[in-house]
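Let me begin by handing over the structure; questions about it come next.
The other protein chains are all here in position, but one chain of the complex has been omitted.
Showing chain A:
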Amino acid sequence: MAGPKANVDAADDPDDPDDSGDGVRIDMISGARMEGLTTMEKIRLILDGVRDGNIVILEEGLSPDEESRLIEVTMTEISPDDFTGIEIETYPKAEAGDQSFLDKLMGRESTQKLTVIGPANRIETLHKDENLISTLVSRK
């Protein structure tokens, strides 16, 4: 499935100047970009971007196990006056309940859910329901 073009190259380059000025940088990462990555590579990609102050949008989200590990790694990286954690939003409908027994047995987890992740001190959810996520993103 073709997804939005991932803008992750700059995030990989620590020398890249922050050309966003007072703006907010958004990295939209396609499902294809995430597909070949291990759980820890995905988590690093997300957290490195978020710790740089960026908003990361995942086309296909994370599996429940990956979400669990993302919370765990986020907690280990929180430090006073530096990084207070993440704000993460997906649509509330749980995908897991819709999977067939065979899908679960074969490890075919349905995780396709648009996911927005940002620094906790810069992103605030205004409204959320089954069909709409409305967030306020503040500048640095």
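We adopt the following convention: a residue touches a chain if its C-beta (ideal position, glycine included) is under 8 Å from a C-beta of that chain, and two chains touch if they have at least 3 such contacts; residues count from 1.
In this text, contacts and distances are computed from a predicted model.
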Omitted chain (choose from "G domain-containing protein", "NADH-quinone oxidoreductase subunit D", "Binding-protein-dependent transporters inner membrane component" or "Lactate utilization protein C") - UniProt protein name: "G domain-containing protein"
Residue of A:Ser68, A:Gln112 or A:Ser134 in touch with the missing chain, whole complex considered: A:Ser68
Contact with the hidden chain (one of A:Ala32, A:Ala120 or A:Val137): A:Ala120
Hidden partner chain, residues of chain A it touches: 63-65, 67-69, 71-72, 74-76, 78, 80, 84-90, 92, 94-97, 104, 109, 120-121, 125, 128-129
